[in-house]
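Working notes, beginning with the structure itself.
Selected chains only, in their assembly positions.
Order of writing sets the labels: A, B, C and D. Residues in every chain begin at 1.
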Amino acid sequence: DLLDSIMQAKKIRISTDLAIPPSGMMDGSMKATGSDVEVAQLLAKDWGLELEFIQTTGATRIPNVLTGKADIIISTLSVTAERAKVIDFSNRYATLQSDIGCLKSLNVKDWADLKDKTVGVARGTTQDTTLSNMKDKELKIARYDDDATEVTAAVSGQVDCVGTSATIINQIGVKNPARIFESKIPLATFDLAVGLKKGEPRLMEKLNGWIAENIKNGKLNAIYKKFHGVELPADMRG
Amino acid sequence: MGIELDFPAVLERWPNFLGGAILTLELAFFATVLGAFLGTLAAVGRRSHSLLIARTCKVYVEAIRNTPLLVQIFLVYFGLASIGLKLSAFTVAVAALTINVGAYTAEIMRAGFDAIPRGQLEAAEGLALSRLQIYWHIILLPAVERVYPALTSQFVLLMLASSVCSQISAEELTAVANYIQSDTYRAFETYIIIAVLYIFLSLVMRAGFWGLGFVLFPRRRRLGTPL
Amino acid sequence: MQQDTPATSIVSLRDVQKSFGSLKVLDGVSFAVERGEVLAIIGRSGSGKSTALRCIDRFERVDHGEIVVCGHRVDSPDVDLRALRQDVGIVFQSYNLFPHLTIEQNITLAPCSVKRMALSQAKELARKVLAQVGLEEKLHAYPEQLSGGQQQRAAIARSLAMQPKVMLFDEVTSALDPELTAEVQRVIERLAAEGMTMVMVTHEMGFAKSIADRIVFMHRGKVHETGPASILTSPTTPELAQFVGTGDLKS
Amino acid sequence: MGGHLNFNHLLFLGHGALWTIGLSLIALGGGGLAGFVIALARVSPLKSVRLLSAVYVQLIQGTPLLVILFLGYFGLAAVGFQLSPLAAAGASLTLYVAAYLGEIWRGCIESVPKPQWEAAEGLALSRTQRMMKVILPQAIRIATPPTVGFMVQIIKNTSLASVVGFVELMRSGQIVNNSLFEPFAIYAIIAVVYFAMCYPISLYSQRLERRMGRGKFNLAPA
């Protein structure tokens, strides 16, 4: 099965989108970095495997493992029931807290205040799905292809509210001090998990064991804190 | 390596696909109409006696034709916002597509203009027609008739290229597909469906252009011969 | 723009010079055409016949000399071109009908656009001029549906519809076979009989002989010989004699 | 996250630009060969061949390149053909370019005047000889300007190969932007680099056109 072939090859191919900071990105010297990147590196090291990143875009993360072009996905996959019909998810290795963030000067306290505002999100993310399902709230949603475009839209003034992680909300003000954003309404907390092809119980078991161990020893929390500036929920801090 | 395809799971989102397809057609329609107009103006401008106008038109055409549409769309979308102009994604998308297809139309129209025999222009001058009248009666219509197939292809390509408008939050067909496939993780089904939809849309457009040509070119309708 | 010209002279060229680059095509051409006169310009290929004709309707700008046509100072830079061209009709070898318009539309276009004639009136006119050239039944045909001779007659009708004071013809029959040539020549003969002033470049010697009141023989950009049609049978210069000689070879 | 544009970023973009050039060459090479076959098929004496190739051209020209690339890479893998990203991108671009070049070239072959075909026939040349010795040499001259012009479109279109994992110019720009959030600077740089690659080719094709004294035009499968 897949686990054996990984072990035989002494190499694990991990599908990661390197254009979704702070989980996957490039540092100043154009080396891959980010929380997902370090998780992947840790996994490869612990299992004594060589690591190969399969560069993907948001749209091709899943097809990559389905067609065997990558072994597993570590790329801010949040778990939903719908998606679980297509791939298997491991236990969560991190969570993603997302908020509605708005221009600081904007008087937004609850959902009602958002009524005539346009909220920017990255298309197809769980934030997008969550907001889209709030039919009763009469939100106007502007979907961008990725977080970076969404941030740029916020920086340049195309939108005054965004639905994304707190880390990214803070980033907007850094880019344009004239437009400081802050978290206004908590949206949801999503579980992030490793994705793999259906029907690989042995690999799944080994992954879950590894995740449990690294939650306990606090390594996953440390990585998360390093990039996201906050800690994982209390029960995941080891 | 079997992958189970589950089309019904994706097809049940047909209202989204339909909405996306309609928006794609709308984008293509407005950009085609406006782009044809802009491109014709630019083609006329390139023949202007004023060096300034002719140069400006040339720079426009070359700058657009040699850079990717996506970059143009970003620059328009974020550029306008930075100077305080907050237009809807649809408006910006139409504007950017118009600017883009206008440049290509200008090139095609220019070729059409060049194909008008000099003798035609002299005959028209000899009949005391004014410059504007010559453009309208003697140059424009035959030029369009002559390059009509190229224009048709160009506008179909525009429709296909409008997929990059998903980047600036226009919910056209590709945007819808991306949304659905990341929601369901059923990328294959989604992509196959939109491939079929795009082929269908391009056939619809070609049929539309064929019909328009039928109305526009009575000579061709009657004689069936190329100009 | 109005000028003193000899009362009856409708076209006059005086010492007209014109070069294309370093090639001197017209080298001091002078002649005049009286009202109602038919003038034929002959000469071998490249002698400047077409250029001279084109200068009259200001399709070429002269370098030097004076051209007056129906009172318009054509050599002046600020001549009113559209007014000039309402007075002058020109027909070329390659008929240049507008291929996307029917014959009727070809004819009504200028009267409607330039003279702001009502469409119904213009259509009436189209019928009239087409009758003049014997083509009434082709009103709604497109140019490509006509034979060469018919196209050329339609082109003449189109010019006539502007009711010009003088008509210019540049080898209007040279793309046609003998039968079609005869058709077009008959039309021109009828126009001459009706008193139209005409200047025609032609290489049909027989036709020139039979219709022209006066012949201008051009040679190397100059008017080499001029006179009544009889000069064709009794040329006084060796050049014209030789030219008439080769011209005969064709028959 | 954040930081400023530095030399490493430029290096990264430069690397992307190299991939863009490489992919373009592959697309042109493969697409050129296949396009030649398509063009010949489109003027084949066999009706079935003509029809088949026409359907092929219609299908490809009706589908966005992104979808072709996606189906070429993942779709083939799904039915058991594992292609490397390079092979998949090469194959997809080849299919795509072939449809367009095939159409362009068919037009050029057909624009060789009919009397030339007849003259060759009258000299008892066989169909292959007519094609190879009389028609194609003339068609190639007509075809050069629009073909060169089409290269510009290929260069710009290779950006879609990012879907199969290539980090070419456009994708490298996105990656840099997603860590810097400096869209204007970065997209302006990308625009300039694309312009620098494309404009000389456009210029050359226009020069060729002018030398041939006819106004051909090329389409933009943008």
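Following the convention adopted for this analysis, a residue touches a chain if its C-beta (ideal position, glycine included) is under 8 Å from a C-beta of that chain, and two chains touch if they have at least 3 such contacts.
Given the structure is predicted, the values throughout are model-derived calculations rather than measurements.
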{"item": "Subunit stoichiometry in the structure file as a whole", "value": "A x1, B x1, C x2, D x1"}
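Methods note: only the chains that are shown with their structure count from here on.
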{"item": "Chain nearest the overall C-alpha centroid of the shown protein atoms", "value": "B"}
{"item": "Reference subunit C; chain at largest CA-centroid distance", "value": "A"}
{"item": "Pair of chains ranked first by number of touching C-beta pairs", "value": "B-D"}
{"item": "Cα-centroid distance, subunit A relative to subunit D, in whole angstrom", "value": "36"}
{"item": "Whole-Å gap separating subunit C and subunit D, where each centre is the average of the chain's CA atoms", "value": "52"}
{"item": "Residue list for subunit A, restricted to those that touch at least two other chains", "value": "59-60, 63, 66-68, 152, 156"}
{"item": "All pairs of touching chains, each written as two labels joined by a dash", "value": "A-B, A-D, B-C, B-D"}
{"item": "In the complex with subunit B, residue positions of subunit C that touch it", "value": "57, 59, 81-83, 85-86, 88-90, 92, 94, 96-102, 109-110, 113-114, 142, 144-145, 155, 158-159, 162"}
{"item": "Complex contact set, residues of subunit A against subunit B", "value": "58-60, 62-63, 66-68, 80, 82-83, 85-87, 120, 123-125, 128-129, 142-145, 149, 152-153, 156-158"}
{"item": "Subunit A-facing residues of subunit B, complex", "value": "1, 3, 9, 77-78, 81-82, 84, 86, 89, 166-169, 171, 175, 178-179, 181-188"}
